[in-house]
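Every protein chain of the complex appears in place save one, which is left out.
Moving on, here comes subunit A:
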């Protein structure tokens, strides 16, 4: 058989090379150069707006839908029609970025859970993706709690407004405390450890719990809470690691001693079946946690314990610090360069900036105001909470809000969660002292963030 010669200039190899080369050049170039946000669309400035609203929790959608109605009734130039997309907190960020790469389909307003928001701090992601709200809050800037704007600020620009001022308090089950003959009026963490150790030996009951499972964020959550209460922090204002401090060491020391003595129980999932079992069986009868824990942790997991729980400010560290701390939060942001960007910004302002809506947010959702002046609203102090036995919880929050620490984020926060969680667990096990654990975590962190 005589091979047929290919036509000149169109050999098989040449054709394949040409096709491959063109495809590669076209797609690679298109994919990567097109990854920037597109040109800014002409913004809609009034009228009816169909707004794409992404969040991990339906309750935010309900809140903003009502806020939109209230704003319209008050004469807003927009008539918002919200279209909800619900996804996990991580996915809201991942899919927003993916849609931005695709060049369309991004949300107009997105609820960014604080742990996921850190991803947007890397490079220029926040600036590329989110509308700068700095000017929009200028009028009330002095009244906004700086500790709740700092986490969502990068290079002096504010990219999201927080849905809550998630103060940490000490939840305790009053009837169980009474039955076991202990008082919740602990003067300090040292007293908690002392009482807790004896209680665990006697009854097998713990005065708190820490997560030791596969959720790295959960493992470090309580530790970070106590570190901030003590006056330390994981990252400083410049985003530099700050865990090799006496404050961070003392906080870890309290947890380590608590875990090893049984004062603090260990659970694989702080928000799942393990913690639910611990609460239901009465193995854990108090928890230091944020305001939102009443809804997501207690009411969801142990509704039958309604009326039994109470809150108080956190027991203090003898060497200093505050009576409260922060953990959690979800910032709402408008995506930039879209025709609905302005409408999105106006919706966020209508929902999260007015005193009336901040009051309503606490009444309906239990989320604290982020404007300092609203804490002085007398109507909030009188609200009695059914789940907490009619306690006027806001009075506790009002008492400690001015002690709340500032919380700074860093793009490298996920790296820290990974390395720190491993060493915190080793400290719990007694393999490392708190100082060694923090030192090694810092070394690993620096090794992994070298690039």
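One rule holds in what follows: a contact is a pair of C-beta atoms (placed from the backbone, for glycine too) under 8 Å apart; a residue touches a chain by one contact, two chains touch by 3 or more; residues count from 1.
In this section, contacts and distances are computed from a predicted model.
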Chain not present in the shown complex, as UniProt names it (candidates "Na(+)/H(+) antiporter subunit C", "Aspartyl/glutamyl-tRNA(Asn/Gln) amidotransferase subunit B", "4Fe-4S ferredoxin" or "Sugar ABC transporter permease"): "Sugar ABC transporter permease"
Contact with the hidden chain (one of A:263, A:419 or A:442): A:419
Options A:88, A:277, A:300 or A:373, residue touching the unrepresented chain: A:277
Residue among A:51, A:192 or A:267 touching the omitted chain: A:267
Identified contact with the non-displayed chain, of A:122, A:141, A:179 or A:202: A:122
Interface with the unshown chain - residue positions in subunit A: 1, 4, 6-7, 10, 12, 15-16, 19-20, 23-24, 27-28, 31-33, 35-37, 90, 94, 97, 100-101, 119, 122-125, 128-129, 212-216, 219, 265-269, 273-274, 277-278, 411, 414-415, 418-419, 421-423, 425-426, 444, 447-448, 450-451
